[in-house]
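Every protein chain of the complex appears in place save one, which is left out.
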Amino acid sequence: MPKFDKMAYASADEMIFGTAKNPVKYGRDFTVGGGYVFPELVPHPRPGTETTKKTLVKEYEKMVTDVLGRCVAIGIPGIQIELEHVYQMTKNPDWGGEIAAATKHLQEEYHRKYGLKSAIRATIADYRKPDEEDIRNCVALENQLKTFETSAAGGADNLSIESVGGKEISDYTIVRQDIRGTLFGIGVLGSRDMEFMWKKIVEIADKYGVTPGGDTDCAQANVAMFMAGGYQDRSVPHTFAALTRAISAARSLVAYEQGAKGPSKDCGYEDVIIKAITGVPIAMEGKASACAHSDLVGNLIAACCDLWSNEAVEYHDMFGGTTVAVFTEILGYDVALMNTAIEMGQAKILRDMMVESDKYRDTHGFILCPQNAYEIGKAIVENNTSYYARARAAAIKAGELMLKDSKLQMSAFEKESLESAMRTLESLPEKEEDFISECADIYKKLIPGFSLANYGL
Amino acid sequence: MPKFDKMAYASADEMIFGTAKNPVKYGRDFTVGGGYVFPELVPHPRPGTETTKKTLVKEYEKMVTDVLGRCVAIGIPGIQIELEHVYQMTKNPDWGGEIAAATKHLQEEYHRKYGLKSAIRATIADYRKPDEEDIRNCVALENQLKTFETSAAGGADNLSIESVGGKEISDYTIVRQDIRGTLFGIGVLGSRDMEFMWKKIVEIADKYGVTPGGDTDCAQANVAMFMAGGYQDRSVPHTFAALTRAISAARSLVAYEQGAKGPSKDCGYEDVIIKAITGVPIAMEGKASACAHSDLVGNLIAACCDLWSNEAVEYHDMFGGTTVAVFTEILGYDVALMNTAIEMGQAKILRDMMVESDKYRDTHGFILCPQNAYEIGKAIVENNTSYYARARAAAIKAGELMLKDSKLQMSAFEKESLESAMRTLESLPEKEEDFISECADIYKKLIPGFSLANYGL
Amino acid sequence: MATVANYSNIFVRYDLVGTGDAKGAKLSSKDAALQKVIQCVLEGDSDNIVDAVNEALATKDPMVVINEGLIKGMNEVSRLWDEGEYYLPQAIVASDAMLIGLEICEKKLGKSVEKKGTVVTHTAEGDIHDLGQKIVNALLRANGFEVVDLGKDVPVDEVITAVKKYNPVMVTGTALMTTTMTAFEKISKRLIKEGYKIPFVCGGGAVSNEYVQGYELGVYGKDASQAPGMASDAVNGMDWMQIREKWNS
Partner (left out) sequence: MATVANYSNIFVRYDLVGTGDAKGAKLSSKDAALQKVIQCVLEGDSDNIVDAVNEALATKDPMVVINEGLIKGMNEVSRLWDEGEYYLPQAIVASDAMLIGLEICEKKLGKSVEKKGTVVTHTAEGDIHDLGQKIVNALLRANGFEVVDLGKDVPVDEVITAVKKYNPVMVTGTALMTTTMTAFEKISKRLIKEGYKIPFVCGGGAVSNEYVQGYELGVYGKDASQAPGMASDAVNGMDWMQIREKWNS
């Protein structure tokens, strides 16, 4: 059930990069949200190295060494490395654990030798299949939980996940521009699955004395956003993707209601809204994650970040060194600019520049600029009667904001798509139980394998 | 002979990104230094594609399409593409011409369809060998000049080069920490060779009605800077590299004395000094050129840029698209932030943040921050009696600035190296002719193949 | 706070360039019943297509309803999508409606209409992200192909077994991660060893043209919408190298 019923911040203007109401401290002298921004570098192993534990551990050792080496080469004060699990690292819990340990070993060496601050996030792969198995009792879940344990034992400071509950519905509905089903898949099923998962993750984190980090609606809201794509893409309307994002904020919030402390996951674009509500530090990814995907919020999304990430970069050589070193450098300078603004007492000026760069570039940036994110956050906490109610309120608020700001331009098609979704959203039942039973009827017929029991229903 | 005898700017504080005293307009609605910053994307073909003209043209067509496609996907208002010649493109003048034509064709298409502003810089490869041949009369030179013509005829808007005069000396002296020889190789020989080359380049540009762009001391000052490298490198002292950079400003200036109009070449870190003297728009590369090399001036170097470049990125796939598209996006957002600051009337605040980020990170950033660059520029114009005199004055001024600012920290070794170079610089003869004859004696013995005749001496 | 008066030097809304000249559907049938069927396909109206098709079947041969109603409607949808008038969701819901209509016609016909050919689709082992594959399935089916859907997280062996069993004109593989797509090379080798020289279209997430060019049979699928065209080329006798040449270079 929803818990948050008020905002952590008194106004959007209070929100700024580098500082969170509830900073988190872990790793080697590493504090997130405590006044300065740090880079979070996500290295991705080359295909082929996942074949054996030995080759994969070696790959990670090389990548981590390159990252830490570049930090001390150019003066980056501290860094978090995300071990974003490829499937093999989670399926084999000892792999994940060993890679965390190897990473920690290297970070300790650099900390001892140079004083480089550092930390490790382990993001376990959620490879449960909601339309094929009992996701509350399957081998995948068992392995995932085991891998959380081995990672924490091995040296991960922060445990995170990109959970996939409700994806079987949203996959079907996003490509059909079906806002009702999307709200059901993300807002209801996603939230319920997160509640289930995060109880367990927090328990494990507590057991090992590490920090439960965060979740992201990568499997749903990012699907919509990446499919919406750039200006020329015609896969999913951008307005529809923006509504999906608003819904995802109500969902990803569940992690913090179950005890997660942040920093949130980088690819959770909804995290601006979550920071407004919870005050947890957030990891964000924008222009420097172009290596992983293109987006329309390259600068704006940094406005309130506490960690600044590249999302993921595969390990290869470039003229300027390996990709992981190259992106460490790019992130490092981006972050240096933010920290300089902080030291000069001009952080808000830089933040506002970031915002204005992209606020009207696209609907996604528009709803995620601090002012609008804050409004959506308020809609969420003011409708905390059910997961459904607050997710729907978030979408409606986002839609209203988009429709009323005349500076936000939209094509006729995009506007129609938004208005149609808004009509649907407004026509939906008030009560969660009614909504669930309506959706259950519809989607059980349409989606083979869909099972309410997976969500305790 | 030196021409510039005064500064284009009344003070360093006047200098800012996006605006130059003498903007340049060419290409498709493309203005550089006219109020806004544009990205300059440099694509590099994959090894193997240089085998035939057909495969190389095709490679460029793909790369250029990806670049322009990403611009219209995320809303970048305009872009310059640099065709930085691989040796084969210059050695075969028709290759260079055809690639320029193919690029222009694509740019015109995007301009017609979307209104995307664009331009082309062709940078011809200087593959003359000063220690092996008559560089004023050799096949390489002939091909280079022919390729300038084919490029201009094909569609290049801007003709540039990274000329190599004096490299046979500086290669020898930089790795021996010999400041006298470095001053000779860059300040005297480099300048004289540029005078020779740029007379010819400007003539060709005029003949075709295109813009003579600029030169860079890539072959000398960048060798010193890249060898100085990061904090842990022990190849060339950073202080020595900074002196080399100051000298290179006096050298690269010669292009503009011979009629070049800019924008300057991206990898000419000395261009800040040149902008202060000449008022031409400059292309710069910093954090987003980490794909090509690491440096310690990632933010600072953007302070006065008019074009913002990635230096060079080899064409490959990343998760987020091809490398050239990825770096177009990164540059595009960097530039969007600068242009937002301009629109908000807060450009100087952003500029000062960039400067403070790196001014004391390393000696190179220190001497290239606008204030110090301006001072070095003044030393150059106030000592315009000879190429030698102004290059030496630039180095001495840079050394003085480094020694007197207590916030600039240096290791004992670095400081010793700087003081030793300063003693040498101060002990050198006053007159250029004396210096030349002193150096001629020394380096003729040490460097096989070194010939004064190559420099009209 | 300082504000921005003019955003056009910060970004340009290229998505709005040349919009406004909405073209809409150009297709209509003189027959009112068929027109209703076409309309349901164009609007992706899965609710009303049942009645529309049944109504048309009352007076017309099922093959006429299929060819002059459902397929014509779907072809128009493809045109609208190609021209940027429709977005993917319009194409998907149209294909949903079309397939519902087709099923009714086939029931009346007493047999399935002949398919253009069979395509085996799968998502790589270790990957549970099969959205791309599902879109491919829908578009292939809407374009008259038989789809053998192996689902997600599929081991190499299963793909080979299915190829042996169904003898498809084409196989597709989807992978989100580069560390799961490594299975594609293995599949390529196995197919060749077993004598199947059919195009193996690989796409999704991290799969790149560069990678797919690295093994035999591999054709890079940049976008799900290319699948029907590639399958048609295979049916029309192009071999994998010709298909690669056409779509990937």
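Just so it is clear, A, B and C label the chains in written order, and each chain counts residues from 1 on its own.
Heads up, the rule we're going with is that a residue touches a chain if its C-beta (ideal position, glycine included) is under 8 Å from a C-beta of that chain, and two chains touch if they have at least 3 such contacts.
Because the structure is predicted, anything quoted here is derived from the model rather than measured.
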item: In the full complex, displayed partners of the excluded chain; value: A, B
item: Touch with the omitted chain, as defined above, among A:N22, A:Q346 or A:S451; value: A:Q346
item: Given A:H316, A:K348 or A:K415, the one touching the chain that is not displayed; value: A:H316
item: Option from B:E40, B:E98, B:D171 or B:E329 whose C-beta touches the chain left out; value: B:D171
item: Absent chain, residues of chain B that touch it; value: 44-51, 86-88, 91, 127-129, 132, 164, 171-172, 175-177, 219, 223, 227, 231-232, 234-237, 314, 349, 352, 356-358, 360-361, 409, 411-413, 417
item: For chain A, residues in touch with the removed chain; value: 35-36, 58, 72-77, 113-116, 316-317, 319, 336, 339-340, 342-346
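The rule we apply is simple: only the chains that are shown with their structure count from here on.
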item: Whole-Å gap between the CA centroids of chain A and chain C; value: 30
item: Whole-Å gap separating chain B and chain C, where each centre is the average of the chain's CA atoms; value: 49
item: Chain C, residues touching no fewer than two other chains; value: 2-4, 7, 10-11, 13-14, 178, 206, 211
item: Overlap residues in chain A, where contacts from two or more other chains coincide; value: 44, 231-232, 314, 349, 352, 356-358, 361
